[in-house]
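With one protein chain held back, the other chains of the complex are shown just where they sit.
Order as written gives the chain letters A, B and C; numbering starts at 1 within each chain.
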Amino acid sequence: MGFYPHSADDVRKMVEKLRINNVDELFSSINKKKLNPEINLPEPLTENEAFEELKKLANMNFSDMICFTGAGSYDHYVPAIVDEISGRSEFYTAYTPYQAEVSQGTLQTIYEFQSMICALTGMEVSNASMYDGASALAESIIVAMNQKKKSNIVLIPENINPDYVKVIYTYIAGLDINVVRVPINKNGLLDINFLKNYQNIGQVGALVVQNPNFFGLMETQIDEIIKFKQENSIMLIGVVNPITLPVFKTAPDIDYDILTGEAQPLGMYRSFGGPYIGFIATKEKYLRKLPGRIVGMTDDTEGNRCFVLTLQAREQHIRRDKATSNICSNQALCATRAAVFMSVLGKQGMKELAFVNIQKARELMEILLKKGFELKYNGTFFNEFVVYCKNAADIHEKLLKKGIMLGIKLEDSSFLNMKDCLLICATEKSSLKNFEKLEKALDEVTI
Amino acid sequence: MGFYPHSADDVRKMVEKLRINNVDELFSSINKKKLNPEINLPEPLTENEAFEELKKLANMNFSDMICFTGAGSYDHYVPAIVDEISGRSEFYTAYTPYQAEVSQGTLQTIYEFQSMICALTGMEVSNASMYDGASALAESIIVAMNQKKKSNIVLIPENINPDYVKVIYTYIAGLDINVVRVPINKNGLLDINFLKNYQNIGQVGALVVQNPNFFGLMETQIDEIIKFKQENSIMLIGVVNPITLPVFKTAPDIDYDILTGEAQPLGMYRSFGGPYIGFIATKEKYLRKLPGRIVGMTDDTEGNRCFVLTLQAREQHIRRDKATSNICSNQALCATRAAVFMSVLGKQGMKELAFVNIQKARELMEILLKKGFELKYNGTFFNEFVVYCKNAADIHEKLLKKGIMLGIKLEDSSFLNMKDCLLICATEKSSLKNFEKLEKALDEVTI
Amino acid sequence: MKKLEKLIFEKSVQGSGTYRVSTSNSGAIINEIPDNLKRQDFDFPEVPENEVMRHFLKLSRLNFCVDEGFYPLGSCTMKYNPKINERVASLEGFNELHPLVPMDKCQGSLRLMYELSDYLKEILGMDSVSLQPVAGASGEMTGLKIIREYHKVKGNLHKKIIIMPDSAHGTNPASAMMAGFEVREVKSNDRGGVDIENLKSVIDDNVAGFMVTNPNTLGLYDENIEEIAALFHEKDALLYYDGANFNAIMGKVKPGDMGFDIVHLNLHKTFATPHGGGGPGAGPVGVKSKLSNFLPVPVISKKDNKYILDYSLQNSIGKVHAFYGNFAVLIKAYTYIRMLGKDGLRKSSEYAVLNANYIMERLKDKYSVPYKRTCMHEFVISAKKIKKETGISAMDIAKALLDKGYHAPTMYFPLIVEEALMIEPTETETLTTLDEFCQAMIEIYNMCYNNAEEMHSMPKNTPITRVDDVKAARNPKINYYKAKL
Partner (left out) sequence: MKKLEKLIFEKSVQGSGTYRVSTSNSGAIINEIPDNLKRQDFDFPEVPENEVMRHFLKLSRLNFCVDEGFYPLGSCTMKYNPKINERVASLEGFNELHPLVPMDKCQGSLRLMYELSDYLKEILGMDSVSLQPVAGASGEMTGLKIIREYHKVKGNLHKKIIIMPDSAHGTNPASAMMAGFEVREVKSNDRGGVDIENLKSVIDDNVAGFMVTNPNTLGLYDENIEEIAALFHEKDALLYYDGANFNAIMGKVKPGDMGFDIVHLNLHKTFATPHGGGGPGAGPVGVKSKLSNFLPVPVISKKDNKYILDYSLQNSIGKVHAFYGNFAVLIKAYTYIRMLGKDGLRKSSEYAVLNANYIMERLKDKYSVPYKRTCMHEFVISAKKIKKETGISAMDIAKALLDKGYHAPTMYFPLIVEEALMIEPTETETLTTLDEFCQAMIEIYNMCYNNAEEMHSMPKNTPITRVDDVKAARNPKINYYKAKL
């Protein structure tokens, strides 16, 4: 089944108008020997058949496992209104809003997204979205390092999402940026002494802090970090989970220069890893250094308030090889989803969401401690934490057979020295029932 | 979680404006002893919790059984575009289109529905929808009998959907209408001789013919039925499955006075029996006798073509106890779905749909015959047919355990004398894979 | 510029439909159909999926809907339809379920129906509930057939009269007619309630029942309801409660406590299920225990910890729907009740009533309020005086509201108020919306006296201007293909 509507009669009319004999004449620029090649594809399907095929594939996944796993992808409830609005043709079948006169829907929505990201992060300005949290961080580092032209070192602690680090390495390959990893202390936080004693400090352009970090821990050494960054005129890049921000300190109390992160928790399904949505918020003074789209407020010729893609002089289609980034299509529909999510939860809902996540993670922790696990790090955590016990890998495996994914093994995630450590996550969706199932399963597998 | 937005401050302002002390003062007309009674309901839920509860209930159903069952509810594929359009707020959160100026969306859609129902049925006019096929038939009978004031008998063959018959009895209770059942012949069709020899013919106002009938059979005695009805000036009411009509003879070749039926196959899910949608089409001369809403074309004051609820003088809000029916809210969104379904399939798709259903039913029949079932009736059928074998009930039961519902036992459906007969259905969704599963399961249970 | 849309038929081009139901050559099967049963060619649109989408998208935008704005349509309770309801009703476990699966294969649906029945019993003060009726009018017919059957069983065949107020909704007399009853009206008194003296004069032994809403169609609560109930019960007549106005009293008072024997509810009003542009709705019927046996079958019962479709009711009136009613609508109402709980339902009604009184208070100096009382969830104003003074009718005012981006109130109903406009805000509107609406109403009032001419030509900003109803009815065009027949 295809989606090209011409009847045979239509084609005849058109071919006549073009004074050709058949459509293939239009392809005469193509080397005859290469034209109309064999392509080995399955037979075409009707809609019904396609649906059945895809359902079959979907059902081969174990999406209904009880999943106490975060590590960059979180199981939050998506309010139905989010799907309903982002499912409106007007949002999802529009192109990038180049023609402002017929794109105020997307433009105003993105403006509202930007404003809410600013409100949550406490920063002054935000862009319209990035591909995901990892690329947002990578591009943030490039922005920061471009501010510090004479420096070529970015400090990245060991407690940062390891997949983000991989993306950073790819992005900076070929650019004059070097990564120096900051070790972590026994509390799972970055080793502040390493910073204080770091020799090449003159070369350092930026420091990255993930907060909560990959182990779920909130950074408590903020005052020292701020002091370090201010004394050495280093750009401070924060990587945050946006749903922590209604509760935890952020800018301007923390002097971040750039605050970036993954907004998947704001209304995106886990969806096997994408589409997600990165955000970058910064101080006004760096506005013109931002990558990606930015929507600004202005007037039309009749004086109506309206919105438009602005500061395009930064972008690839104007500045070409001098642009702040190559990003063009971004994740606008995800930003729309996030805007609806934040709007419908509102201030109270966003606070409750943070509270419940904190609460649930503590309940889950209690269960695990009771069953013999130990906390790897003491400290304040949000909805993730690391536990260990001597046969964690084995327990993890056995629970999987029972339909429970008890986090990830840190050993598998580039933390080779963290054998028998699991990174665990609870959210508002972690129901009492699932906790009970976990307890029961743990009892069974640990005998 | 509720949906009333007033803040405490709003309430204070409003209460002040009304010069009352609290909201309960507004309820002072209510007997104090009866005010604010205890109500035993479960605790309120958040959206997430409600979703989990409902998912639990949904999962308690065995909706994924392989289901070779029709009997008034059919497993047809619903194109995604049908959900997408009927899921637009503009359609599903509107009221009945009383204000034509702001309801042209629904009005034109219903006009198109009416027109396509007319095109399919071959009748001249159609109404906007009825509650379901059963009530549409019941109301059709009342319309017909009102045309024949001196008669009080309606002839209803035994091969009609038994649930429809039950609804007819309820509807006519208290009215001066009597049902006489027409026996069926050995081919499962109505006994034409019974009609010819019927004594009280002068009392007969209408004859109902279901085509295909409850056993899936097409009526072949059409010429004799037409002759009978014309000679005796009886109203002929046809009950049809709309998806048969691209292939099978209908009005005006068959002189139906009213053609009614269930349009569930046109884009409604089976949904445990509802919402479905009845339709009634008739000759123009009976237009003003129709129950329910009717949309007509007209102009606005500027001469734009537009649509409006018309012929309201028939309806309850004008005619009150002299109305053609009490129906008010009907099944408008279902009519919208049917309109989209028919539009997207279009002429070719509707033909293919009929063809494939005929084809699949024959393939299924072959399998069953091969496995030892016999056809109860010989004759032309659409997508349903009756088979029997001596331990059909037992096989039916055993297949259920294997996740296959091989039709319904006719014995359970008021056909007490049809022990060991199953009414079976195939549709375009009956896949080869499911046929194979059936074959395999049959081999296992019949050993 | 009016943004109208062509008809789907006008977009049809032969051979241009893109949808395929079959990839194989399915047409050959036609040879197995006897020629004398075959149909010849027929008219039908041929439009590609892309254009079908655009067509209905554009049509949709010609509608006003509650997700767009304020819909103060009295008697219709156009409250917000929570989006979660649409999500749960489309779960595959519900919508792909055949109604005739064996009972052990549909325990989820049955349990939902069983529990919903229970909740409604609690809320209504009734003893049994049928979820089968699919709309208000369907519930009415069901209830009236029960009344008929009740008297029949008792041998009281002479009880052929249903009394109802002159303010009754049109479906009430029409339903009574469909159940084989005759209608007798009782007058309303000057408080908008039933005139007890008049009632006494019309009541007699032939009366089978009384049908009323309370609050009634004026939005007023009849404080004599218990006395009225007693008058009917004395004659062994049954009291029927039309639940269209139930949004006023959820959790505040139970119809069962007022003395009613039978109630229907409109789930598509009070319980937030969407109206769909005219359905599908659901009109469950609750009855007192003496009538439980008369309900339509099946009802949902519990037996050995299993939920069953129970067909065993002795005096059942039969069936009013081929299966069990509009099941998907029931899912939505169930979800709504579960989310709100007791307090949420009660507060919903309280705010609905507060909102109505607030608007009435703000408008009463401009528009005359025929009954000077606290109203319940809605109230009626009359444009009679305005019409006399300016020539502007209730209709003109309604149309002017459309132009300001509001849906119109219900017009010319109930019939006992001249130039009636019935306003029902519901609880889901914000104070800002209410204030803006009042402001619009006041502007319109001023316009009646300052610029009457303009008022007659409203609406102007809508997709079309006023329609020619008369033309539509005189020469009905209801089938595009008609000309070709």
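In this section, contacts are C-beta pairs under 8 Å (C-beta built on N, C-alpha and C of every residue); 3 or more make two chains touch, one makes a residue touch a chain.
Predicted, not measured: the structure shown is a model, and the values here were computed from it.
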For this session: Quick one: jot down which shown chains the absent chain touches.
Result: A, B, C
Seminar exercise, completed: Touch with the missing chain holds, among A:Asn21, A:Gln348 or A:Asn417, for A:Gln348
Problem set entry | Chain not shown: contacting residue from A:Met218, A:Ile367 or A:Cys389 | A:Met218
Problem set entry | Touching the absent chain when the full complex is considered, from C:Asn50, C:Gln439 or C:Asn475 | C:Asn50
Exercise. Hey, which subunit B residues sit against the chain that's not shown?
Worked result: 1-10, 43-49, 79-81, 83-84, 89
For this session: In the full complex, which bits of subunit C touch the chain not displayed? Write them out.
Result: 1, 11, 13, 16, 48-51, 53-54, 57-58, 61, 67-69, 80, 82-83, 428-433, 461
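The criterion applied here is as follows: only the chains that are shown with their structure count from here on.
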Exercise. Across all chain pairs, which one has the most C-beta contacts?
Worked result: B-C
Exercise. With chain centres defined as C-alpha means, what is the inter-centre distance between subunit A and subunit C in Å?
Worked result: 46
Problem set entry | Centre-to-centre distance between subunit C and subunit B (centres being mean Cα positions), rounded to whole Å | 20
Seminar exercise, completed: Per the C-alpha means, the centres of subunit A and subunit B lie apart by a whole-Å value of 47
Exercise. Could you say which residues in subunit B touch two or more other chains, in rising order?
Worked result: 47, 51, 79, 84, 87-89, 428
Seminar exercise, completed: Listed in rising order, subunit C residues that touch 2 or more other chains are 17, 19-22, 49, 53, 57, 82, 84, 86-87
